[in-house]
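Down below is the structure, laid out as structure tokens.
All protein chains of the complex are present and in place, except for one that has been dropped.
Letters A and B mark the chains in the order given here, with residues in each chain numbered from 1 onward.
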Amino acid sequence: MTISSVFREIIRSSLISLWFVFLTFPLMVIKVNPIERVVHWRWGNMLYVAVTSFVLSLFFREVVRRRKLRETRPEEENRAGIALSIRRIFDEPGKRNMLTGIVFCFSLVFPFVFSSYQTTIMTTALMYVVLGLGLNIVVGMAGLLDLGYVAFYAVGAYTYALLNHHFHLGFWTVLPIGGLVAALFGFLLGFPVLRLRGDYLAIVTLGFGEIIRLILENWGKFSQGPSGIANISRPGFFGIHLSLDSAIVYMYYLMIVFVLATIFIVSRLQNSRLGRAWIALREDETACQVMGIDKRKTKLTAFALGAFWAGIIGVVFASKTTFINPASFTFLESAIILSIVVLGGMGSIIGVIMGAFILILMPEYLRPLSQYRMFAFGLILVLMMVFRPQGLIANVRSAYHFEKTKRTFHA
Amino acid sequence: MNKYLLKINNLSIDFGGIRALNRLSFDIRQAEIAALIGPNGAGKTTLFNCLTGIYAFSEGDILLFPPESEKGISLKGMKPNQITEKGLARTFQNIRLFSRMTVLENVMIGRHCRTRAYILGALFRNAATRKEERETVDKSYALLEKMGLAEYVNEPAGNLPYGAQRRLEIARALATDPFLLLLDEPAAGMNPQETSDIIDLIREIASDGLSILLIEHDMKLVMSLSDRIFVIDYGRKIAEGDPAEIRSNPAVIKAYLGA
Partner (left out) sequence: MNYFIELFFSGLTRGAIYALIALGYTMVYGIIGLINFAHGEIYMIGAFTSFVVASVLSIYGFPLIAIVIMTGFAAAVWAGAYGYTIEKLAYKPLRHAPRLSPLISAIGMSILLQNYVLLAQTSDFLPFPKLIPDFPFMERYADVLGSSDLVILLTTTAVMILLTFLIKYTRIGKAMRATAQDTTMAMLVGINVNRIISITFVIGSALAAIGGLLIASHIGQINFYIGFIAGIKAFTAAVLGGIGSIPGAVLGSLVLGLTESFATGYVSSDYEDVFAFSLLVLILIFKPSGLLGKAVIKKV
């Protein structure tokens, strides 16, 4: 870069910074206390906005500039460095197995090394891994933007809570029921709406999610309203009553099993006839139908399967917290799960796992920053779409190997 | 005369006042290469969309005669995937590949309607599913070799050069085991060398006993390949015949020269 272009960039960024100072002035600088009728002028915030937006502007303009350069020289390696090296680890079988082994051993000893508080947090993160992988089937693979995913989660949780409350049914009995009831809801909702265009589908599922929550909130006779349902049983362990601490450890291992099972199932689906049909549907609906794929059936399967997962984890959630109320099932919850999928990389299993850990653990361990949690989620959605729509780890389809004479293949 | 494969009777379709097809009738017979030509906006692609169930036509009917059945099946109200299952396949004028899937997977999608495995098959990978999957891969690879695309097997389809993408579309359509193949401008955007390659390729496909209906603006291709040609303009058929007849037909000359 020449001196004059550096100078030009600084001028541009200063102007942008000025614009943001203007933009944020009423809300960032002024704060009114309407009761005591006093105005606080927070001039410090103005400086803060000015500096931050100046630096960010310089940074992003540079990113965009480099990206343009790269586009004009396509022969260069055009993938981001970190993501590529992560990808490489997973591509080499030796390294991949070693890494998997380490992660696995670590996760096995985790509850014995760390406190039960840490274990609880980790269990929560694992729940989001499963939720993310479930939503990933719907959004990542089949390309159906489901903004009401939390509704199915709620259905699972309430199925367990109510059956447990009224009929004393245990966790293991309700687990499949919760999943199936959620899948049934998915099926019933999916049937009429899946012919809608993608963006309408998103809004309808969002509306549906809100309807479920509002019903749970207002239909007190059925769901005990906003006060929720308490004293839900924890999962049984062969009839033995567990102390609180061992229940936490038990729950943790349960989630490890669930995560492994989900990874297994999702990766098998991904490389199957059905998984290919989902991805084709995401890429081009019309062409997909013309190639002989039943659009409605394929979408419905994805939708119901995703709902099934949410239902299962709903049951787990209810049994883990032993108390649920409608406030746990707001749109923001759907948005968090969506952020996990988007950050990780739509369709990529490892990406979604990483996304869940980053988004769920980061706010837990960076407590002072936890109030910026939702702000950061929003920011992540925007930034990922603008700069890296394929996510941290882009999904790479598995390769098949052929030899000239004898053809062999592995998925 | 050969057996009918497709009969179109008085087919009409409207788009908010525009009559894109107007009482169109013609038929395709077994083992022939037919061409559909006409000026831009004549309604050629629209006809393909009606044939493959993408547009619902308002009047008339389309009958399809799959090899095993004597009686025709009406395509009215059928969904695109059902029509493909019956044995009609197509390519698109504007390439519509699954661009982030690999080349091989694109062709494997074509096998979807000829295979059965579903959720349980995917999860348990039982013997039947494994066999089916192996056949899918083998058949798809064979098609890629035939279309000269073997070198790209694991490339994302969107990264292929233009000509290869066009051929991949044909391979994908062939994977559905059609008895009648519809090609929408297979040589569009190609240079003379590529065009003559594609002519050979279409001939080779047809020599396997497949019938073809193609839309094309390149007259060299149309005249050298077709057994019969249909000319449409403003959604109406204005002429029909073999290449020699079409070349000398005054209505065709008028439509093309706009006189």
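Everything below uses one rule, namely that a residue touches a chain if its C-beta (ideal position, glycine included) is under 8 Å from a C-beta of that chain, and two chains touch if they have at least 3 such contacts.
Predicted model, so just to flag it, every value in this text is computed and none were measured.
*Asks:* Of A:Gly44, A:Gly101 or A:Gly198, which sits in contact with the chain we cannot see?
*Replies:* In the full complex, the listed residue that touches the missing chain is A:Gly198.
*Asks:* Based on the whole complex, identify which of A:Met28, A:Ile121, A:Leu361 or A:Val396 touches the chain you can't see.
*Replies:* Missing-chain contact among the listed residues: A:Met28.
*Asks:* Given that one chain is not shown, which residue among B:Tyr4, B:Tyr55, B:Tyr234 or B:Tyr256 touches it?
*Replies:* Answering carefully, the residue with contact to the hidden chain is B:Tyr55.
*Asks:* Suppose we count only contacts with the excluded chain; which residues of subunit A make the list?
*Replies:* Residues of subunit A in contact with the hidden chain: 19, 22-24, 26-28, 30-32, 34-35, 37-39, 45, 143, 145, 147, 192-193, 196-200, 202-204, 206-208, 210-211, 214-215, 218, 286, 331-332, 335, 338-339, 342, 371-372, 374-375, 377-383, 385-386, 389.
*Asks:* State which residues belonging to subunit B touch the missing partner chain.
*Replies:* Listed in rising order, the touching residues are 15-16, 45, 49, 54-55, 92.
By our rule, only the chains that are shown with their structure count from here on.
*Asks:* Take the average of all CA coordinates in subunit A, do the same for subunit B, and state the distance between these two points in whole angstrom.
*Replies:* 41
*Asks:* Of all residues in subunit A, which touch subunit B in the complex?
*Replies:* Per the stated touch rule, the residues are 265, 268-269, 272-277, 279-280, 283-284, 286-295, 301, 305, 397, 399-400, 402, 407, 409, 411.
*Asks:* Which bits of subunit B are touching subunit A when the two form their complex?
*Replies:* Listed in rising order, the residues are 52-54, 79-81, 84-85, 89-90, 92, 96-102, 104-105, 108-110, 112-115, 117-119, 121-123, 125, 129, 132-134, 136-138, 141, 150, 153-154, 156, 172-173, 176.
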